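Selected chains from the complex are presented in situ; the others are not included.
Letters are used for the chains, namely A, B and C, taken in the order the chains are written, and counting of residues starts over at 1 for each.
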């Protein structure tokens, strides 16, 4: 298999660093270009992420790969997208708005930014969850006259929720969802992110704009493609998003009204069997299971379960009948917000898009 | 007003210490007796709570009052209940089962233990919430042939929930409740309580027996007294109880299906007006408001709001319409689990029972 | 006693808020002016501290006093210092450099900024610790031709250390000090302060510039005034400053080589007797003890001891002989970094300067 040249844009930020971690020693993708804003452009990467104090601002627990450390960072504005096969972007939303469209004229753009998530012709992709929406990428290319396309991932809080709902929706139907999240601080990034003074010994019951994103993205991801248009799945999602003193991963307490009466065993089976075909493809970044059900009533827990399958599986537990919603069930899930929920999930999506011929 | 002699049984444990803190310099109650198990009996209180290492095991942030420090601890088994006007108990459930009945033959017993909460003739009391259930105490006395009675408070997680629901239930009706709690570690006490290794950088999605307690107690507290029997309120409660790295107070994300269409302003007004008569009585331990609504979208927070009104008010915020339940609303509350949610709430209840002639 | 008109400059930041908290209902000081940068000037105070989201950025756990909430914030640059009797400043160091000198031409300036701490004619003041250095304020006025003066407090980490050393230095002499601090996150403020991602489940072993400040300030504070010049105390201080996941207060592990052989009882007596005269003055913001020694080997602890005496006492424990330094002792202290260690300590200093005739 030939190798593909990729650019990582926004490479110096937290999400960009996670792309580099996910792409280190990748069997298929060569990181040909690292790009960022004018503050970093022209510097070697390891200098670009050095603070005034001399301290390295590399924040992943995995070490920075030497091949990236020495690379000179290019200016994102000047990136010649046609020189690569694929662009990964980890940009702030406003900058993404401009640059992603410019790159997509030439090549596919896979993004962690929310800038294009809510456009009619842009699917929001989770690996193994909504392959039926991929043809929308061709529609997008046609309508916009682009050689590439823009394919964003969802908000990190949506990823675990949509993953857990997909098999339920497919098999039993879903009528309604009530979800309370307890989110880790890494989801807020570092600029400035969550201030320690606000979260130690505390819960913050609000994350700006998060609930709207989760509600809109979840039904979009599970929606049908009808006449080149995405019809959102016809159920209601009611989310309450909170921040807790946890470093990484999001815990979600979910109550679902299913389409029909179902036993708890059937629900577990639906999760258990979900995505088997997808994981059997053996993508480099793929978990062995998209969903992992845990019988222990005290699981899933962020600290014990977030790194299961290298952060690429959604861990679910505490499945019980719910007494309020019709055909109701409830459960708790843990999903790694900066692995499957961010750059690494996008890399897995890219691997699948290569296989399907959308990239390369 | 004459002063009343009270005994605190289980005085050396965490809940017992909270009774002493709530009773220090009390204008009406004289702590005549401190009682505990044989491990402590016969020692001065300050020695009884001293560890082998010599370290004091006094865990309240308020200092131990000198008058309690010097008092000799009596054996709970041998307590002559008739020598006091009132017994406060802070016992483990199995011991409470035996001792509370023995004391109640002679005098009123107000308790933080769950031993009698689910008996037909025992109301579960929250100050200002269910005064209409107090006649059940007379029924209890009659049926059991006791001069006293047993009046337990609810589980700490129930207190804030029932308080927030009471005005809604009274004014609009309640059809269903879905609640996810994020509970502080002090609720688990110290024997052994929550181990740091299990909760730092973590969420534990299960607390044994807690959800059943919350579901059963909430409808009991809001139930009607019909022919000397308590009929639970006819709505369903679905609870998910989790533990988070917070020292004190419980945060609850609540979704409620009301009995009819109501504006958010009406809901806020219901909370705002709730309990005005009760707080105007000026009980020594009373807050100025039973419920405090906060407009700031980032509130309530444990750290900022748990000590409002000395831990005796339920702080509510983030009121929004809910899209899933019929006539649905959702909100977040913070309630102090070891103040209003435990011994101090019981002391306030005692103050009200004295006023109403049930005690003394 | 007549009341004095005071201005609080930098009133919207964290340190400024702490000044307002310390000055609410003050018996002697009337807050006549609140001043801040152009971003806040012209707005009512409660609006000036409101974030774009509408959330209040009032961060003290004590509520904002209504009289300050409604006050219009003035522009710090335009403050007419001669219209008040005293200016409290809580400014960033570079702005303090310019503005404090401008105000001091007219009135005394008491400051939490480090801008002037290292000038020859500026004493660094801790209440009750270095009154013998106050005449330097007169020297400062004379040399600079000011009607007022600048009197900064020390770095918050210095306060507890210097307080614990002062009685030892006076009675026994001090030859050397080795100190490791474990500092709370509030010391870093909020712009951006310590990021949660960096400190949950972590220790950060470095705080930029902190160690140099502690080493220089400690010997300056304990120095002698000789011929209108401050001679630093002739001992060496070696500091290692670290950040730990604690909200408020600094814990310090201190090893001291004393000037002569001393029993541990003599050391405890020196601490016990320290500052009795000062606290007997009954200043509004004064603790009843400047130093509180705790026998319990597990004390002092931030959570249990930081709020002793409303955050205005230095709690010390674990006094032991040290085997390394000559005449060595070691101990652990806890000092509240945003009470005695910041604005509230400065207000207490102001109360003493009023008594001594330096202000008003």
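Everything that follows uses one rule, which is that a contact is a pair of C-beta atoms (placed from the backbone, for glycine too) under 8 Å apart; a residue touches a chain by one contact, two chains touch by 3 or more.
For clarity, every value in this text was computed on a predicted model and none was experimentally measured.
Asker: Please give the number of copies in the complete assembly; 3 of them are in place here.
Answerer: 4
Everything that follows uses one rule, which is that only the chains that are shown with their structure count from here on.
Asker: What is the set of chains touching both subunit A and subunit B?
Answerer: C
Asker: Counting residue numbers used by both copies over all numbers at the interface, does the subunit A-subunit C contact come out same (over half shared) or different (under half)?
Answerer: Homomeric contact, same residues on both sides for the most part.
Asker: Roughly how many whole angstrom separate the Cα centroids of subunit B and subunit C?
Answerer: 40
Asker: CA centre of subunit A versus CA centre of subunit C: separation in Å?
Answerer: Taking the mean C-alpha position of each chain, the two centres sit 46 Å apart.
Asker: Hey, what residues on subunit C touch two or more of the other chains?
Answerer: 53, 200-201, 247
Asker: What does subunit B use to touch subunit A in their complex?
Answerer: These residues of subunit B touch subunit A: 176-178, 180, 182, 201-206, 215, 236-238, 240, 242, 244-247, 251, 253, 255, 257, 297-304, 317-318, 322-325, 328, 330, 332.
Asker: Considering the complex alone, what residue numbers of subunit B touch subunit C?
Answerer: Counting only subunit B, the residues touching subunit C are 53-56, 61, 200-201, 247, 296-298, 303-304, 307.
Asker: Provide the residue numbers of subunit A that touch subunit C in the complex, in ascending order.
Answerer: Touch residues, subunit A against subunit C: 53, 59, 185-186, 190, 192-201, 208, 245-247.
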